[in-house]
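Note that one protein chain of the assembly has been removed; the remaining protein chains are unaltered in position.
And then chain A:
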Amino acid sequence: MTTEAGSTAAAADDVKQRDEYFDALVAAGECVEPRDWLPDGYRRMVLRQIAQHAHSEIIGMQPEGSWLTRAPSLHRKAALLAKVQDEAGHGLYLYAAAETLGVTRAELLDALHNGHQRSSDTFNQPALTWADTGAIAWLTDGAAVINQAPLCRTSYGPYARAMQRVCQEETFHVRQGYDLLWSLCRGTREQQEMAQDAVDRWWLPAVALMFGPPDTVEGGDGDTRAAALGAAVSRRSMAWGIKRHTNDELRQRFIDNVVPQAERLGVTLPDPAIRWNEERGHYDFTPVTWQVYRTAVAAGAQCGRQRLAHRVAAHEAGAWVRAAADAYAARPVTERQEP
């Protein structure tokens, strides 16, 4: 009896100590590493974010990937191929980071395929013309850079290290997309129109979906609960150092970056409210409300189902490759052909 009570008290002490140690680590801005003890809530939150991020990288290969065979020159094709390959690589960095939290990549892919986990809604739009590959890279990758730069200092070490690699590559993605649009904007009238049309199509996915819903509790009654919940998750995530800035802060940063780039390019951003605000030192723009956000998500629903179906089909069609690799690895060494 005494022993039992004693060990329960000791266990409670241990838990308290672990909690305090963890909180102190995060408060000091130190990285949390895989073999540290983690609170369940932290593990779930980091895992959910890394998994969603990884899924978005590989689903995000599809809109641009569909133009690989139709690139207008060998140079553009090589650049696009490298870009799409990078996205696959980003997915792999992130799946590896997620695996340090005690799941397997196969489990994560299953969760994506059966709908238990989702990818970003950003890529649930069709890439209708060649110019879309430029607009996607300039706008959504440009938004990703803003989102991801602070994640290089996120509190979970493997995630931060994956993001450092990702960020080194994103700059190339944005630049090649901008360069592609630059050429179109200096081409024929049809090419200029094609560039403008693609920018119109990808503006809202970049501004609304890449940064997520607004942080503020605004909009209709139906939105209040979701907004309050979202804001609470956001605060928790920031307290744990997973997330470093609010969605709206990052969105503003993106707008401030991209408006002068659009002027230089010669395209019109499809938001009449964009103008410089001397007082704030920022560009004003149409706020992304919950309603705007929901509309943008809904617009991609059908294309989103196609993206997922395509992903599942590719995975199933590749089953024989994985089986062959296993069979080859299982063969006795003597049966293998020397290179």
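Note that a residue touches a chain if its C-beta (ideal position, glycine included) is under 8 Å from a C-beta of that chain, and two chains touch if they have at least 3 such contacts; residues count from 1.
One rule holds for everything that comes next: contacts and distances are computed from a predicted model.
According to its UniProt record, the chain left out of view corresponds to "1,2-phenylacetyl-CoA epoxidase subunit B" among "1,2-phenylacetyl-CoA epoxidase subunit B", "Thiol:disulfide interchange protein CycY", "RNA polymerase sigma factor" or "Peptide/nickel transport system ATP-binding protein".
Within the full complex, the residue among A:Arg48, A:His113 or A:Arg161 touching the omitted chain is A:Arg161. From the options A:Arg43, A:Lys77 or A:Arg105, the residue with contact to the unseen chain in the full assembly is A:Arg105.
The chain not shown here is touched by just one of A:Leu92, A:Ala160 or A:Ala262, and that residue is A:Leu92. Interface residues of chain A with the unshown chain, by the touch rule above, are 35-37, 82, 85-86, 89, 92-93, 96, 99, 104-106, 161-162, 165, 169, 319, 322-323, 325-326, 328-329.
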